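Below you'll find the structure, written out as structure tokens, and then a few comments.
The complex appears here minus one protein chain, its other protein chains still in place.
In order of appearance the chains are A, B, C and D, and numbering begins at 1 in each one.
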Amino acid sequence: MLKQSALVEVEDLVIKFPVRGERKKKYITPVDKVNLEIKKGEVLALVGESGSGKTTIGRALVRLLKPTEGTINVQGKKVHSLKGKDLNEYRKVAQMIFQDPFGSLNPVKTIESHVKFPLRKHQGYKGKALDEKISDLLLQVGLTPVEEIRKKHPHELSGGQRQRLAIARALAVNPQFIVADEPTSMLDVSIRAGILQLMNDLKRDLGLSYLYITHDLASARYFGDRIMVLYGGKVMEIAESKELIKNPLNPYTRLLLAATPGSESQIDLTNMTNDPPDLSDDRKGCPFVHRCPLATAVCRETMPALKQAVEGHFVACHHLEQKEQWN
Amino acid sequence: MKAEITTSSQIKVKQTNNILRAFKPLKLFFSNGKSAAGFIIFSIFLFIAVFAPWIAPYSPSAAVFDPNLSPTADHWFGTTNTGQDLYSQFIYSARNTMVVGFGAGILSTIIGLIFGVVAGYRGGLTDAILSFITNLFLVLPGLALLIVIGAYLKASTPFVNGLIIALTGWAWGARVFRSQTMTLAGRDFISAAKMSGKSSLGIMITEICPNMMSIIAGNIMFATLGAILAESGLAFLGFEDINSTSWGTMLYWASSNAALLRGAWWWFVPPGIGIALVGLSLVLMNFAIDQITNPRLKSPRRRKNHGNKRART
Amino acid sequence: ACTDKETSSETGKSTSKSAKPLVIGLSPAGQWQENFNPFSSTAMGGTNGLIFQPLYYFDPVSGKDNPMLATQFEWTNDNKTLVATLRDNVKWSDGEAFTADDVVFTFDLLKKDPAADTSGIWKEVTSVEKQGDNQVAFNFDQPNVPFQSYVLGVDIVPQHIWKDLGDPSKAKITQKLAIGTGPYVLESFTPQLYKMKANSNFYDGEYAVKNLEFPVYSGNDSEQLALTKGELDWAGIFIPDADKVYVSANKENNKYWFPPSNNVTLYPNLTNPLLKDVNVRKAISLAIDRKKLSDQAASGYDPLPSTTALILPRDKDWVDPSIPEDKLKFDYNKDAAVKTLEDAGYKKDKDGIFVSPDGEKLSFTLQTVSGWTDWATMAQLISQELNSVGFDVKVQQPDYAAYATNVQGGKYDLAISWTNSGPDPYKQYQDMLNSHGGWNLEKWNDPETDAALKKFQGTTDEAVQKEAINYLQNVMVEKMPTIPLVNGPVWYEYRTENYTGWPTEGDPYANPAPFNWPAPAIVLSKLKPNN
Amino acid sequence: MRYIMNRLGFFVLSLWAAVTINFILPRMMPGSPADAMFAKFQGQLTPAALEAMKKAYGIGQSSLWQQYIDYLHGLLTFDWGLSFMQYPTPVKDMIQGSIPWTLGLVGFSTVLSVFIGTTLGVYISWKRRGFLDNTLPIVSMIFQAMPYFWVALLFVFIFGFKLNWFPMAHGYDPSLTPGFTGSYITSIINHAFLPGITLLLGSLSGWIVGMRNNMMYTLGEDYVTFAEAKGVSTSRLMFSYAARNAILPQLTSFAIAIGNVVSGSILTEQVFSYPGIGNQLTSAVQSQDFPMIQASFLLIAVAVLVANLIVDLLYSRLDPRIRTGRGVEG
Partner (left out) sequence: METNVPVLELQNVSIAYDSSAGMVHAVNDVSLKIYENTIVGLIGESGSGKSTLGNAIMHLLKNNAVLTSGTIKVMGKDVYSMSKNDLRKFRWSQMSMVFQSAMNALNPVLTIEEQILDVYLSHDKRMSKKEAKKKAIELMDIVSIDPRYLKSYPHELSGGMRQRVVIAIAIALDPKLVIMDEPTTALDVVVQRSILDKIKEIQRVKKYAILFISHDFSLVSELASKVAIMYAGRFIEVTDSSSLDQADRHHPYTQGLLKAIPHLTAEDVTIEGIPGNPPNLVDLPSGCAYHPRCPHAFHLCKKERPEIREVEGRDIQCHLYETVQN
């Protein structure tokens, strides 16, 4: 039942990057054995601190990156091994909204030319129809007055308008699935809200599925149907949004919650190490171990498996029972 | 509810439209006194070059006048020892020198673009190989290489020399283009273009190059200046067809006929001034381009937001 | 040797205390290299003549024979043996005596090392032997009288030093080894300047000019400046508009004289069927305005040539009296050129270019050397003239090496080049017209010409020689195997401020340029300090 | 470490490439140098003498490959053959005699130009919008836009010939005996003045403008403002914070400039009859002196490469970011 309606299915996704080491070539693994699925019309929010591999997963899903291992299936297509023409076909299905509204638009091109190419190439619009479609699209994302804005250049738009254009560009190919990579992190609170609302509207009206990447739990909860928590390239916890916020089981999730402004945290973080997790490809154990107050020998040795704790609530931790210790 | 959006804020415009301004060269050049002066000087010489046959009173090579005349009403710059009209030579030389200079400037920029953009965009092994070649050319001593190749090639008309100059002088540009391409290639709009299904070539041509227009223009200016100076140096040393018409060749003849010693400064000085003025106009125009596009020259202003990578040069 | 030096400098001081060194400007070069090897083509100026000396020197400008290490020579054995009588009491500058053995040794050296035998002595001479104490005999296969200038022109080196030096062509002769019999010895050497002082052991006694200096200049420009400024006493460089540039700077002292020394000639490639036609060559000659060439390309320095290719006035005694006066000068007549071609059956095609009866266009390339500005100008003028008559001539300017390869290998249509002139007219004709001549670029191949040259070689009788030369003059006038353009001058500038006695047009006692070694030795022998 | 290995690798590879180009280039020349040589003898040579001479000059007796091997071997053993134009002087001797002059004159004026230019650049950027800042870049640029040799010739004519202030040629007064004497050294300086000043004028603006631009950028950096706020003294702020960082990009240009010392000398030395390597190279090219061209070109290439290597290594000392292998680019 679940399987059938899943639009995106990811199994055992591993991504490695070469890094310049002192002597021999080394790798880091910012994404390690990640499984996820996204249903049609569903929003999966992906949270986790900086460098935990969120963007990397997103880029792999739209195939800007080739996975090192694992499979990505979208509508039954083996996305992980697509090439050439097939890959171009896949661009119609999945699109991405990039993190940085300042960097993701080409400063020397007009607003309309950003959406013109994909409309022509993927939807085959031409001439007058193309012209009308552009207006429709810009209107759809609220870039009004359309006629005036079309001929402008990105620098003449505000941050919120730019982010809207980025969304319009993604929509221009009429995709079914959008990876939204921290689409609001660079924007002000007030503009942020507008963008989230817009994406929400599009989901409702067009039935789009999203992978919503963020490190802000509050917005993940607002926009996401489910939330997946990532740490050091591993999935720590995944659950319905409300459930996860109410009942965080993994120590990292709890830490994240505590750190989010607006929560009444009592965890003292002043002396906490801020070292990033070890991403080297020969690491062992739970990536959170060096910051986790519950860490024991077993944590250092083996990565806990993702287990279902409550209905629909999966968590990876060796010490679920010791939940209370932090608060 | 959709938020209503009114017209954009002027302040934002101010911050980022610099790149765009490079596309309005005229306005750009008149934006400050230096570049306006440069542009005017340049236009005058361009005019001279284009309309040389109408401006020059005589053929530059016709040895039909009294030799060794000092300036007169008929011969503004006097005549050579073979009775050629120096003023006409000066005019026609402007044409050749500018054609060769710009030809070489543009050609070397194109070669530099190919090497730089492909290397910067492709990365990996392609980059390693292209960068190696680039660095090699950067490191090989320009003038010496020019002279040696020129001496080996023989048929050194100004055009051949221009070609050699371009073929040996593109490396600096390639390096600049490469690093610029690398910063651009890391920007999300390139990924976005990829997502929209553009080919690599398409991305390089329609996304990356337009973003480097001002650097490209600057490079053309710079390379042109270099080519004009190199060409005149070669001609002066006698590594150019001495029957060609260029300022360098004029200087060669002037010096081999001891123009200064015999007091014929009107033979020796104008070609040098010509080169210097064209050179200066290029430098001044480049100054303007530089000032607008080089973030280093803008009045220091704190960057908006975080994590913007800066290009290391 | 040590005491010798001291005394010589003592006397030098006493005789001409105030005399400044004579500063000589040689051809431009990057730097001097310490190379005083008389067998090296790149030896420093003065090696031949000032340090080392030959037996005799035959001067091409004055036409005089100057005895050096020999006092006289004589042809015997049906002109197959040349016997030279050596000068007595000659000493090497290190005090050793000069003997006939040194002469024989020198020639043996050249035999062993052909690379040093740059004049090809051993292709003519079969053996060299000592006769008595003061004579050396050179034996020839067959008579070659004019070759005496080469044989007697070889610089003699001291056996006691050179026997240990190995191949003479590779020997590095530095100041220490530069021991000769000439009037000067090397005093000091740096890459920018070397100095010579008068040799106290010299057989004629010390010259009046006690000290010589040879500074280096990297180009004509800087040498011109130095000369004009009075930093040089003697130079041999081209100066454009010499009266204005050079003389006017110091009318009193700055002098020059540019005597003709050879021909600048347009060589037609006679293996080209079109150029083989004498009418084409004559038409070419008629269409060239030689006065303009001289005026515009060579600042008017180059005298106009004789149709006989003789260098006048030097060779005035050799001119064939049977040739009418008007035939001795070249005509400039474009109409005549056209007529000559039309009479020979050439017709203009639609482009206005003459086509031969066989249908071949008169379309030629004209080669000169890149960077030789006077020739380049000439080539330009010639092509303009010829093209206006109905030729199609394109100028090509390869650099010197390629040019040399092309003209010697016959890979050209028309080329401007020089002729090699010797002390008498024979040398020029031999090189240019003999089917085996060294500078027979045009490939003139005529048994009668060869025979005439052979006749000259075989005799010391002036009448017979004249007969041969007369024949050759007629070949030049009638058949025009090559087309003389102008006479090439010798560049020669001098200043009379410090020294007098220079060769002048009125007293052309020797080749006056400071690069035609060993002639400067003759000049220096006549100079006197001015005080 | 990795960075250094990387640079060394590049050094070796480009050295090989330069050496090989150097081998191939003259062999692509039309017209053999032997012909040029022999033309000088005006056709008096026997074929035997000709052959003997060719052999002596080492022309065309072995396969190209063999020549390449011999050439490499010769390079390594500093046996660069005998010069054609100054036969039989070894090329090595000729170079040895001229290189000190070039290094002295051009090297010194390059270093001086870098020093003065950079200092001025720092100064005018500090006094931004001041009188000097507005005029100096333009004035110095005028000189850069002029053909170098033209300025040099004018200088020689005006200051040497007309005004008699400076000598017109040579590296020192040839009548003096070289040695460590006051008059000799004075003479060297006197002779180097005009060429030096022309070199300086021709290259100064690049350094001034380059440094000024870098300074503007660095002065806008947050760490400079922060340091200023900290109360760091002006000189420390200017040098340790601003100039110290701004100078880094200049280093690359410096490497190239140092490498170009030799080729930059060509025109100078020609005009001033200066006894350096550039002069030698010009004559060598004019007289098709293979061994000399090869050796001087090689020397020039090696000079550039070594300068680059040194600057690269220096860079890694000055910029800690490179030392740890980050941000290494090309």
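Operating definition for what follows: a residue touches a chain if its C-beta (ideal position, glycine included) is under 8 Å from a C-beta of that chain, and two chains touch if they have at least 3 such contacts.
Please read all numbers here as calculations on a predicted model, not as lab measurements.
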Which residue of A:L64, A:L87 or A:A193 touches the chain not shown here: A:A193
Contact with the hidden chain (one of A:V14, A:L64 or A:A218): A:A218
Absent chain, residues of subunit A that touch it: 49-50, 158-160, 188-197, 215-219, 221-222, 245, 255-263, 265, 268-272, 274-276
For subunit D, the residues touching the chain missing from this view: 128, 221-223, 225-233, 236, 240-241, 244-245, 248, 318-321, 324, 326
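Note that only the chains that are shown with their structure count from here on.
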Chain whose Cα mean lies nearest the overall Cα mean: D
Farthest-lying chain, centroid of Cα atoms versus that of subunit C: A
Subunit B and subunit C, separation of their C-alpha mean positions in angstrom: 49
Interchain centroid distance [CA atoms averaged], subunit B/subunit D, Å: 23
Residue list for subunit B, restricted to those that touch at least two other chains: 151, 154, 238, 255, 261
Residues within subunit D bordering two or more other chains: 29-31, 153, 157, 161, 270, 282, 286, 288
Partner subunit D, residues of subunit B touching it in the complex: 34, 131-132, 134-136, 138-145, 147-149, 151-152, 154, 175, 178-179, 182, 225, 229, 232-233, 236-239, 248, 251, 255, 260-261, 268, 271-272, 275-280, 282-284, 287, 290, 294-302, 312-313
Contacting residues of subunit B [partner subunit C, same complex]: 61, 63, 67-68, 81-83, 151, 154, 238, 241-243, 253, 255-258, 261-263
Residues of subunit A touching subunit B in the complex: 59, 62, 64, 88, 91, 95-96, 98-100, 102-109, 117-118, 121-122, 142-144, 148, 152-158, 160-161, 166, 169-170, 172-173, 186, 194, 197-198, 201
